[in-house]
Each structure stands twice: as structure tokens, then as C-alpha cells.
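Note sheet for the following structure.
Left out: one protein chain. Kept in place: all the others.
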Amino acid sequence: MTGMQILFLITSAVVLFSSIMSVTAKRMIHSALWFVLALLGVAVVFAMLEASFFAVVQVLVYVGAIAILIIFATMLTRRALEDKGDQFNRATLVTLVIVSIIFAGLVVSLKSWAPLQNLTSPLSAEQLNVGVLGLALTAPDGFTLPFEVTSILLLAALIGAIYVAYERKEKKK
Amino acid sequence: MIPLYWYLLLAALIFCIGLFGVITRRNSVGILISIELMLNAANINLLAFWRYLYAETGDLRGQVFVIIIFVVAAAEAAVGLAMIISAYRQKQTVVANEIDTMKG
Amino acid sequence: MLNEWLYLGIFLTIALAIPAAALFIAGLLSPKKPNPIKDSTYECGMETVGVSWVQFKVQYYIYGLVFLVFDVETVLLYPWAVAYNKVALYGVLEVILFVAILASGLLYVWRKGALEWV
Partner (left out) sequence: MNFIYDPVPWVINWLTQLLLGWGLPINLVNTLLYLVGAVLICLGAMLFTTMLIWAERKIGGRFQDRLGPNRVGPWGIFQSIADMLKIFTKEYINPVGIDKIPFNLAPILAVAAVLAIWAVIPFSETVFGANINVALLFIIAIGGLGEMAIILAGFGSNNKYALLGAFRAVAQLISYEVPMVIVLLIPVMFSGSMGLNEIVQAQKIPFIIYAPVACVIFFICSIAENGRAPFDLIEADSELVAGYNIEYSGLKFGMFFVADFLHAFTSAIVFTTIFLGGWQGPGVEQMPVLGGAYMLIKTLVVYFLMLAIRFTLPRFRIDQMMALNWKILTPLALVTLLVTALVDKSIPHEMTLVRIGALVIVNVLLWLLADRMITAYRKRNPIQVVTGKARPLARPEILPVVEKEAAQ
């Protein structure tokens, strides 16, 4: 047991606990806050993988933007969320069984995958250089198309979401 | 050091928790949160595989994929929440089962 | 590299621990004499009406939305900015296209009047 491993186990425990709480919490705002904790834990996992850029982006995008958006939406749909009554539908038990089976299947398939046994320590990536990623994203023979497509995706999301969510004043009257 | 399958196990667990939430939650915001958890699990997997298999070769596909997942997650949250707000405005509910106007 | 993150982790823990410790000490030092009037919700002396969960307007969500999109977009530009000295003119033009696509989104939101605080 090295220090890294202990740290990893603690982080995973936090992530798992908070994600369980976030899918079971009764009040939606609590659910969102547990979700934030889970996201921070995942950011620590990214930092352990020495993917520092992604650890920071995780905090910036997920905690700083997506979680806040979710909390805003929770507030906007507040009246329906008096949180009385059941938070789960009738399929809870069945789903639990199904999910357990899927998890068991995943574990079995992991066990039976031979190359995995050799992968016990990460490759030595000196210090993940963000610039290499940037160069690859904009080089003509790199990932130019995905890069531009993401911008179109974001544009579509922006326009679509505004179109759906924004109410004109005339409509109100 | 940490073996790769620890990361994979963690990702699998988070994915299953998220899946459970997606199927059982009645509140549609809750469903969205669960989906985001599943996307996070996928991200852990991608980065772990990149780190253990490709970090030395300069192969960046894993990272590019993670970036795209970030963008997809953001877009999904934006549009999904906008639709929930819109549905709430018309039906005064966010329970997924009750938003069924699309049903023929 | 991991050493730096170790320092950062220690620093974050300490940064959380010191205010927590200060609050704890102050909690020991301070008097505790609660009474119902003191503990009631403060609304300038008025009686509290209704639950504290008031309905918010959609404008907050709109700002959050535009922020989310631009935040993600800019974060994607950071790797490019780090590699800026090495990219060719092609890379710069590509980023201009990237930004222009998103700026058209901002223009749409603006024209739609969704940026006004009403």
C-alpha cells in the first residue's frame, strides 16, 4: 500500500458515496450538491492520472458551469419540486437487479481480458504538455474537423436552448 | 502505483450508479444529473486507458475524445435543462412520466 | 509533477482547515443564548410569508447558459494558446473560424433580446 493507493481509495470512496447520494437524495438541490462533490472527486482522480489540464477543466466546466446551470434550473422548476412523495418510480428493485447484472458483467469481462494484468503502472509521461494537445487540435493533419465540429455543436446547443427556454414578452401578455 | 483496473472498476461503479439513477429517478433534473455521472465515468475510462497505453507514443486520441465528451456534456446539460424548464412552464411538472405530450 | 499536486492538495486542505478551526474556536468562545425571536428568519422585522423557495425568473438560466457555452469554448482554446508560438497561420485562421461560429451564437442571443435584464 503506497500513499498514492491510499489516496486513490479515499478519493474513490468519496466519489462513490457522493454519487450514490446524488442519485438517491430526496431534495433535488441536495442531489445537485452531492453531484458537485462527486465531480470534485473525479477531478482529483484526473490529477492522479497526471492529466492536469483535464483536472482543471473538470472543475471549471463541470463544477463552475454545468453544476451551477443545474442549480439554476432546479430553482426555476422549484414549485414542482416540493419533494413530497416518492422520488423513484416503480422499477427500483428491477433496476437494481439489472444494474447489478451489468456491473457483474463488466467485472467478468475485465477479469477475462488478459492484457490488463500487465498494466499495473502508468507509462512515464514527463509532464503532460498541453501544447502538444493544442498543436494536434489545430494542425491540418490533426484533429481539425472534431475541433470545428465542437464549435458547431456548442452553437447549436446555444441557439436551441435559448429558443426553447426564452419566453418572449408578447407571449406572456 | 495504482493498477489500471482500479480506475476501470471505479469508472464501472460510477457508470452503474448513474444508470440506476437514469432508470429510476422520477425528476427529470435528477435524470440529467445521472447522465452527467455516466459521462464522467466514461471520461475516467478514456483518460486511464490513454495514460496506461498511449501516453508515451504521443497518441492523443484519448484526450481529444475527452474534450468532445466535455463539449457533449455541456451541450446536453444546456439543451436538456432548457427543455425541462420549457416543459415545466407548460405543464407545471418535472416528473418525467408526466411529460408525455410527444406520445402519439 | 505529482509533487506539485501534493503541495496543492496540502495547501487546499490547510486552506479549508484554518477557517474551520477559527470558526470552531470562535464557537467555543462565543455565548449561546438562543431564543425564538432571535432565531427567526431575518426580513427587516417583517413576519416571514410563505416558504423561502421563491420562484426565479428564467433570465438567470439564460445567463448561465451563455456563460456555459462560452466557458467551454474558451477552455478549448487554451491548448491552442499554449501552442500558439508553434502553430502556423493556418491554426490561427482555424481558431478565427471557431470563434466566429460561436460569436454568431452570441449575436443570435443578442438579437433575440435574451441578454436584456428585464
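Per-chain numbering from 1; labels A, B and C assigned in written order.
Criterion: contacts are C-beta pairs under 8 Å (C-beta built on N, C-alpha and C of every residue); 3 or more make two chains touch, one makes a residue touch a chain.
If you're wondering where the values come from, they're calculated on a predicted model, not measured in any experiment.
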Can you list the shown chains that the omitted chain is in contact with? A, C
Residue in contact with the excluded chain [from A:Val57, A:Ala73 or A:Val99]: A:Val57
Hidden partner interface residues of chain A, rising order: 29, 33, 36, 52-53, 55-57, 59-60, 63-65, 67-68, 71-72, 75, 127-131
Residue-wise, where is chain C in contact with the chain that is not depicted? 1, 3-8, 10-16, 18-20, 22-23, 25-27, 29-34, 36, 38-44, 50, 52-54, 56, 59-60, 63-64, 66-67, 70-71, 74-75, 77-78, 81-85, 89, 92, 95-96, 99, 103, 106, 110, 115-118
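The rule is short, and it goes like this: only the chains that are shown with their structure count from here on.
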Among all chains, whose Cα centre is located farthest from the one for chain A? C
What chain pair shows the greatest number of contacts? A-B
Chain centre separation in whole Å, for chain B relative to chain A (CA means): 5
CA centroids of chain B and chain C: separation to the nearest Å works out as 21
Whole-Å distance, C-alpha centre of chain A to that of chain C, is 17
Where in chain C do residues touch two or more of the other chains? 58, 61, 65, 68-69, 72, 75-76
Which residues belonging to chain B are in contact with no fewer than two other chains? 67, 70-71, 74, 77-78, 81-82, 85
Which positions of chain A touch chain B when the two form their complex? 2, 4-5, 8, 12, 15-16, 19-20, 22-23, 28, 31-32, 35, 38-39, 42, 45-46, 48-51, 54, 57-58, 61-62, 65-66, 69-70, 72-74, 76-77, 79-81, 86-89, 91-92, 95-96, 98-100, 102-103, 106-107, 110, 116, 119-125, 128, 132-133, 136-137, 143, 146, 150, 153-154, 156-158, 160-162, 164-165, 167
In their complex, what parts of chain B are in touch with chain C? 67, 70-71, 74, 77-78, 81-82, 85
Could you list, by residue number, the parts of chain C that touch chain B in their complex? 58, 61, 65, 68-69, 72, 75-76
